[in-house]
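To keep things clear, I will list the structure first and then write my remarks on it.
Note that one protein chain is taken out, while the other chains of the complex remain in position.
Lettered A, B and C in written order, each chain numbered from 1.
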Amino acid sequence: MTDSTSSVSHLDLDESKKTFLDANELILNMGPQHPATHGVLRVILRLDGEKVLGLECVIGYLHRGVEKIAEHRTYTMFNPYVDRMDYVAAVSNGLGYCEAVEKLLNIEAPPRADYIRVILTELNRLASHQLWLGTHALDIGAMTPLFYTFRDREEILKIFERYCGARLTTHAFRIGGCQYETYEGFEKDVKKFVAFVAPKIDEYEELLTTNRIWVERTKNVGTISAKDCIAYGVTGPVLRASGVKWDIRKAQPYAAYGKFDFEVPTGQNGDTYDRYLVRMAEMRQSLRIIQQAIDGIPEGPIMAKVSKVMKPPVGEIYHSIEAPKGELGYFIVSDGSTQPYRVRVRPPSFVNLQALDLMCRGQLVADVIAVIGTLDIVLGEVDR
Amino acid sequence: MPSFITSYLDKNIHVTPGQYGSPFWALVYILVVFGGVSLAVVCMNWLERKILAHMQIRLGPMRVGPHGLLQPIADAIKLILKEDIIPEGADRFVFWIAPMIILLAVFSVYTVVPFGPTHAITDMNIGILFMLGVSSLGVLGIVMAGWASNSHYPLIGALRSSAQMVSYEVAMGLAVISAVVMTSLNAEGTGTLSMIGIVQAQYAQHVWFIFKFFPLGLIAFFIFAVAMVAETNRAPFDLPEAESELTAGFHTEYSGLRWSLFMLGEYAAMIAVSSIAITLWLGGWMRPFPNLLSGPTWDLAFSFFPALTFFALAGMTFYSTMRMPRHSYFRVQTIGLGAFGAVFAVIGLILLLPGVNGRVQDIYWFIFKIAVFMYLYIWYRGTFPRYRFDQLMKVGWKILLPMGIGVLMLTGIVALRTELWDFMHEALRRLVHV
Amino acid sequence: MAPITTIHYLVVAAALFVLGVIGVLTRRNVVIVLMSVELILNAVNLNLVAFSRIWGLHGQVFAIFVITDAAAEAAVGLGILIAFFRNKETVNVDEIDLLKW
Partner (left out) sequence: MEPVATTFFFYLLSGLAILSGVLVITRKNPVHSALALILTLLCLAGLYLMLYAPFVAGVQIILYVGGIMVLFLFVIMLVNLERSQKEKQFNQQWVPGILAAVALGALFVTIYIKGDALFVRPEMRFPEAENTQQVGQMLYSNYMFPFEIASLLLLVAIIGAVVMAKKRI
């Protein structure tokens, strides 16, 4: 994995001019303009016929320097920027950042704010998983699930829109709590949504889980062992599908997660099919959490006392949350001024993408597409 | 009228114009069939988009004409007016001729498709062999298109496509042969390869071959039904055109009119292979139960079906017209939809005329069966993910091919069971009395 | 014009045969040499089928055997060609005239 294109030269791209039979190896350039690379990922494949001998990702086509921008913004002003990293799960990004700064400032959000945060974050996890399912299925050739998932994702986006006025890059939370009180009928909407979407998840599973072609395309494809997962720092559903029961919501509970009863679904084989099953199960667990949260949401203030000008004490902090794609961490260094000295983001997509080479070796070209889909990467987050 | 026109219209002639040797009527049939197929492809285009859209909770084309009915025409105009790009370094002649070869191969198949006992351009005594052979020429066009484009993705797409078509042709041929074996179960003991002869054999044996020697006919039909989807490169076997892997396969570099020729060829090929399946296993032009429910009363009852279909279509259209929003903005669309309904109704009325309704029977049932197959094609596309290439080959060579060989052998054994029994009896008798 | 008799077909077959022989003897590219062999086989087939018009159907049956033979020959020939190409990176007959490489 490399950020620069300069190291590509050792692959000797001139070889691609040879025909299939001259050399045992063929270099195929997939992307950045390719329908199945989920944005602008460029993958250079080293092939033996259709078998992948190795691959190299070239990233940075969507680099916007988010971390650098943070050094010239106040803590409050930087908050909306994090939404633009993983734009599919903007709420999770905001939650991680707000909680990190709160930890640095040594304040705590009030319980009602925590509950609202949990509800919105879990809704966003659902939305992210639905988008993943739709595009993943489309990559493997099933067209229809995409439209089903987008239909249901729309309901989540509607709730977001009513809550904070934005659908995608929500900027839902503020440092110290939430800016907005829930709108009238929020609880009703969320309850209605939970009842609405539970049978829809069954519907997706009906289309895919026992579909022979789907099973053949995903079973034993892109297998990664628990040991390799840990060695590569892979987190999220990919890690859990390999059998490691690691979920930060359980391991280091943040927000109000400690109060809810939910399970961490795991797989055994660590292949694409298991990752699919794990994510489907996670969607159901998210619904469980939302149901408990909406039933037990307390009354009270939604904002802690935060001064207008934030000047955290000198120090550094690392805080991570369980984003839909894995562990999303923020490392913030404060020099005592109003602006952070350094912000470093640990994006789950970037770290998970490292494992692509390992997962694709020995597989076929068509599997590379399936594996890119199952890693659930968002290039905005990889490149930042 | 000159005799070369009238002579074929003699009431005593019950053969196709090709067999009778009437070039004029053969030409008329050729024009009608080719025009009809092109029109069917245009309709298929609209129907596929609408049906797929409704399966996927979308509306599909809605803007051009009422319910997007004029969309295919708009598309055709767009494609004709588009610039025809030939990529740098392409082999211009081969690039230019490849879509023509595909079209030529596909449309040649229609020369022997029997829409009725006399409604075919001609009937050959090697009919089914001709159909298989000519439809296999389409591979050449695909290979040429992929090679001439001078680009990676089309080349890989073409190699995949030709490998796929060549390997599924084997299973397809075995399934076809097992149906041909069934035609030989008559008094003379000789089968036939002629398309019309095969349908007549089904009539004579009082059974569609899909139900013959249950479940052997069904299995052979199943093999053919899978192989024909693979032959036409449709989902779930659409690897050569797999968007997510090869952008558009062998026709990536094509644009405008030439690209539309590929599409025309693909849809025409779907109709062609469906008509092979219908002829071989589903009784061709015959209406359901031609022997069981025979007699003038049943004939009369079934003769209303074509008109009823069109009345149903007209009814649906009128119902949609009623439901159009009553707003001046939609006035033209509403009137257009009503006009469509009126056209359907008028066609239905014409089909009720006594001279007409008897003659369109065969054609109606054949087209009805094709329509069912076309719906299945769209349904597959909306439901299945795509196979991987090695899995596709596995299905072709390790599942369908052994199944085909097994079915063929079993069909032969069952067809010759009395002879086999006699032979073994005789052999045993001799062995005992030695 | 005179009616078409067997001898007409024989002349066409002879012309194709000669073309095939010229191809085999003069071309360097192995693929084209193999295609010329196909041309020769087809000329023979045309001969056989033309004779079957006057001597009975045996010629047609034999033509089918020749087609089968051609399929086998093409498969093995192209297999050898691919093996050569992989080792010598050439498709010219006069460069692969050694028995070992």
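Of note:
Convention: a residue touches a chain if its C-beta (ideal position, glycine included) is under 8 Å from a C-beta of that chain, and two chains touch if they have at least 3 such contacts.
Keep in mind that what you see is a predicted model, and the values were worked out from it rather than measured.
Taking the whole complex into account, subunit C touches the unshown chain at residues 1-12, 14-23, 25-29, 31-32, 34-36, 38-39, 42, 45-46, 49-50, 52-58, 60-61, 63-65, 67-76, 78-83, 85-86, 89-94. Where subunit B meets the omitted chain, the residues involved are 19-21, 23, 91, 94, 124-126, 129-130, 132-134, 136-137, 139-140, 143-144, 147, 155, 159, 162, 166, 169, 190, 193.
In the analysis below, only the chains that are shown with their structure count from here on.
If you average the CA atoms of subunit A and of subunit B, the two centres end up 46 Å from each other. One finds 36 Å separating the Cα centroids of subunit B and subunit C.
Shown for subunit C are the residues in touch with two or more other chains, of which there are none. Interface of subunit B with subunit A (complex): residues 52, 55-58, 152, 235-236, 238-239, 242-245, 247, 381-391. On the subunit A side of its complex with subunit B, the touching residues are 28, 34-36, 50, 137-144, 146-148, 151, 207-208, 211, 213-214, 216-217, 364-367, 369.
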